[in-house]
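The structure under discussion is supplied below as structure tokens; questions concerning it will follow.
Only one protein chain is missing from this complex, and each of the others stays in its spot.
On to chain A.
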Amino acid sequence: MSVEKIIMPQLGESVTEGTIEKWLVKPGDHVNKYDPIAEVLTDKVNAEVPSSYTGIIKELIGKEGETYPVGTVICTIEVVEEKESSNISEAIRNATKEPVKVKVNEPNYGENIPKQKNRYSPAVLRLASEHNIDLEQVTGTGLNGRITRKDVLNFIESMKDGNVPSVERQVQEPVQTQETSPSPSPVQPKPIHIEKQAGDVEIPVSGLRRTIANNMVRSKHEIPHAWLMMEVDVTNLVQYRDSIKKQFKEKEGFNITYFAFFVNAVAQALKEYPMLNSVWAGDKIIQKKDINISIAVATDDALFVPVIKNADDKSIKGIAKEINELSQSVRSGKLKSDQIQGGTFTVNNTGSFGSVQSMGIINYPQAAILQVESIVKRPVVINNMIAIRDMVNLCLSIDHRILDGYICGKFLNRVKDILENTNYYEKNIY
């Protein structure tokens, strides 16, 4: 019998932390190896953490709703090892082979957790107290994430530039420290205390909601947004789609949506205007080679942005199929982490819930997001005559650090051009 630790796993490349959404076990429960023990949220996807051992859950160290760095011990488990007494040397070999298995009954300063997290040098503590710095807000670059004197000095410098609010300045605001609100984002100010009135319903902020909130705050906080809107005559497209809709459904088993046409047009236009397919990387702009379209898919209480990879390689049918699959994954909660990674541009189907105009928040760190609004019949002047046409507004939000209106106007005009020339004769959906 020994006590083993289960750590926050690395769920996907570049993932550095995870939020425990829900524990699926409680102390005393018996679990088999690979049984799910917790739901963990990273980026925007839910994943289940499997148990690494067969045994009895001893202690749940991680708390629901809290975010932990990869490698942090989240729970301990009592393991029954049949082989232990019979073959000690093998156990030792295993122990040295896998540093993850650390016996808890030995004195242990945390092989897996960042050792230096709360161990500050005298220099760091002095600087922090002199400058009123909350060390929780400082990122450590030293050994095992230790906060070095230089990290604090750099932090003080960045405070002078006004990038990060100091604790002192925050204190002046009417804030109340709430024990239930960890703020994973360093930018996020502490919540303002709001009195609950009789009859009000209090909804706890779930891990997912918090992730969405953090992403939105970060994007809106950091990116200087600018907006453009163009109206597009999609009468031909509507007729074309209506003419093949029934047949397509019978043949393929899923719907051919307008949205697939829009994603296809955007992918094609991005190929011609690659600047829109860029990300801001601090001191440089990275123009992405792959055109991976993130599409916003909402459920009742959450928002996901799964990715159609290499959308420019795919036919309208291919895109329609992928949209269908991704939407189903979202609704059944089976979205995988690789399905949400690598997006380079987002198309948002705001028309699906009736919007005719909106200003999207960019999906950080992309350069732009396109909102496809409702297709509505409107009187339009064509050749000095009034006609009833199917019109749609395309609303583009851009990162003005990367893009200027001129290039975006050209891009949007190109999308419009492709869509207006989409008809039975000129565009094949296969």
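The definition used in the following text is that contacts are C-beta pairs under 8 Å (C-beta built on N, C-alpha and C of every residue); 3 or more make two chains touch, one makes a residue touch a chain; residues count from 1.
One rule holds in what follows: contacts and distances are computed from a predicted model.
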Pick from "Cytochrome P450", "3-oxoacyl-[acyl-carrier-protein] synthase 2", "Translesion error-prone DNA polymerase V autoproteolytic subunit" or "2-oxoisovalerate dehydrogenase E1 component beta subunit" the UniProt protein name of the chain that isn't shown here. "2-oxoisovalerate dehydrogenase E1 component beta subunit"
Which of A:Q10, A:T54 or A:S121 sits in contact with the chain that's absent? A:S121
Contact with the hidden chain (one of A:R149, A:R218 or A:K410): A:R149
Touching residues of chain A against the unshown chain: what are they? 121-126, 142-143, 146, 148-150
